[in-house]
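Note that this complex is displayed minus one protein chain, with the remaining chains in position.
All chains are identified by letter, namely A, B and C, in their written order; residue positions are counted from 1 within each chain.
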Amino acid sequence: MTENPRPTDYPSPQLRVEALEALLVERGLVKPEMLDGFINRYVNDVGPMNGAKVVAKAWVDPDFRKRLIESGTEAIKELGFEGPQGEHIVVVENTATVHNVVVCTLCSCYPWPLLGLPPDWYKDPAYRSRVVREPRKLLGEMGLDLADEVEIQVWDSSAENRYFVLPNRPKRTEGLSEDELAAIITRDAMVGVAVVKVG
Amino acid sequence: MTENPRPTDYPSPQLRVEALEALLVERGLVKPEMLDGFINRYVNDVGPMNGAKVVAKAWVDPDFRKRLIESGTEAIKELGFEGPQGEHIVVVENTATVHNVVVCTLCSCYPWPLLGLPPDWYKDPAYRSRVVREPRKLLGEMGLDLADEVEIQVWDSSAENRYFVLPNRPKRTEGLSEDELAAIITRDAMVGVAVVKVG
Amino acid sequence: MDGLHDMGGTQGWGTVEIDPNEAVFAEEWHGRAFALSLASMGISGTNLDAFRHGQERLHPLDYLSNGYYGRWLACAEKLIVDSGVLAPGAVEARARRMRGENVEEPSDVEVRKPQYERGGAGSLREISDKPKFSVGQSVKAKTFRKSGHTRLPAYIRGHAGVVKAIRPAAVLPDSTAHFTGEDAQNVYTVEFTSTELWGDGAEAATLFIDLFETYMEAL
Partner (left out) sequence: MDGLHDMGGTQGWGTVEIDPNEAVFAEEWHGRAFALSLASMGISGTNLDAFRHGQERLHPLDYLSNGYYGRWLACAEKLIVDSGVLAPGAVEARARRMRGENVEEPSDVEVRKPQYERGGAGSLREISDKPKFSVGQSVKAKTFRKSGHTRLPAYIRGHAGVVKAIRPAAVLPDSTAHFTGEDAQNVYTVEFTSTELWGDGAEAATLFIDLFETYMEAL
């Protein structure tokens, strides 16, 4: 059912990926341009800038915020964001007393339409294993020191629901436009390992 | 508490073992001859030939067999075998209806004074993980097909007791001397992943 | 299966480093492995659940050694070989030839893609079964050990929680990954306290996790 580990002279992943592509192209089963398309999409078009637009809009538009919390997938579609790993998106909102953080302990499920592909730290066994057991300690090590009175809520994405954190809007941002707000919203804040800061 | 994995250019174990020895020798904390002594002892003096003598004697001497089962450590000392990883040795005997097999799921504890250092397969995660959950299937894959009516008893060496299997004496060995018997007794039979066979 | 992938609460993994300048694909092969992995499900006639299980079936050293896209690539190859679209060893042989080794490539084998019915695209399904559990109800995650795919992590098994929300019904990974049917069913978000999961000395926290109805029993 499982396999034994590879011999030490097993070809590198670089070579194997080339070999696999060549074999499939020869058989007419993939087109390199199709692969280029997948790659370009996630390098250029789908990434945390999408999620940032959602958050910024929620910060300035109370009706949108309400729809976003009640029915995330549909509200997000209003901005044109949907696709793989976004079948059902649940938005969890931070408050003065609750901080949310998202993980997938079993693999690395992540809300692609809003955040693109997950960063290395999200896929790191140390993150996957520790955030469900010692979230406060881990977040502290990652640079986020939460006040003792803040309750940490951890969301383990074990089915097809994808969780997305609506961070708190920082103080002294009253004068910023929706676009300016989007520019300060980080990926890490939308996963819940950081908070949004100004300047 | 734990460490992150090494960089890819981390020196090989070959080099690190040399470096460690050199640093300790410079500080007068080890003598190379002492290390040579440890190595020679387990390459030349302590190995499955010890256990084989114990089994052969138990096959020909019913009183010894009785002492061996009742009080393994002391009976084994009669033959001069003792030392590290042999503080308390428990001998478990195979019968027509019971087959014993030994493992250490947490590390690779093994009765050194009788069998020397454990072989690779005993230290293999596949052995450590599977023999407690699917022993019959695993033993089959390792070449030992046990009759359905034979009960498998697995001994997980999780404390300082060390388990040693007394295999069944094969048929058609009535004419063999104790030394001749010792010569057919294998390490694998004394761990319980094989049975003793004649010629 | 009770494998390395089931990492929740396991220890010994060290610390987490954030690289603020990380590229989407740190190396070019990461992007190719990603795209080929997406394509591999269609090529092999499998599905997302089978893809996840394919990763779980890698040897732990293969799972860990080349990072996330290393395990995706190994899994893509495994699914494609399992389906007979490529022969066992075909990728390795081609890769060795690419680096100048004179090895023979294996002949093609018979294609044997899994035969099964899908109830639609994606994983969500409309079902007629009413949810067995209600929001606020106390439930317990079942204690089971199985050799196949499941999305009930070990760290939840046997523990008591409270239903927080009922989510859209979805295909059951345990059967979908093995092509034995979709068995679509209700899915719940269940709330567990950290002390329930990790004992009295645990850090205070609340854990929410999504569980398929068949993973749960009333308390």
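By definition in this document, a residue touches a chain if its C-beta (ideal position, glycine included) is under 8 Å from a C-beta of that chain, and two chains touch if they have at least 3 such contacts.
Keep in mind the model is a prediction, meaning the values are calculated, not measured.
Visitor: Could you list which residues of chain A touch the chain missing from the display?
Guide: Counting only chain A, the missing chain is touched by 1-5, 125.
Visitor: Using the touch rule from the top, list residues of chain B that touch the missing partner.
Guide: 1-6, 10-24, 27, 29-30, 34-36, 38-39, 42-43, 47, 84, 87-88, 90, 105-108, 116-121, 123-130, 132-138, 141-143, 151-161, 188, 193
Visitor: Touching the missing chain, which residues of chain C?
Guide: Looking at chain C, the ones touching the missing chain are residues 1-4, 9-14, 56-61, 63-65, 144-145, 147, 158, 198-199.
Simple rule for what comes next: only the chains that are shown with their structure count from here on.
Visitor: Examine which chains touch each other and state the graph shape they make (line, ring, star, complete, other).
Guide: The chain contacts form an open line.
Visitor: Taking every chain's C-alpha mean, which one sits closest to the mean of all protein C-alpha atoms?
Guide: C
Visitor: Taking the mean of the CA coordinates per chain, how far is chain B from chain C in Å?
Guide: Using C-alpha averages as centres, the distance is 38 Å.
Visitor: How many Å are there between the centre of chain A and the centre of chain B, using C-alpha atoms for each centre?
Guide: Chain centroid spacing, chain A to chain B, equals 50 Å.
Visitor: Enumerate the residues of chain C that touch no fewer than two other chains.
Guide: Correct list: 11, 13-15, 17, 60.
Visitor: If you look at chain A, which of its residues touch at least two other chains?
Guide: In chain A, 4, 126 touch at least two other chains.
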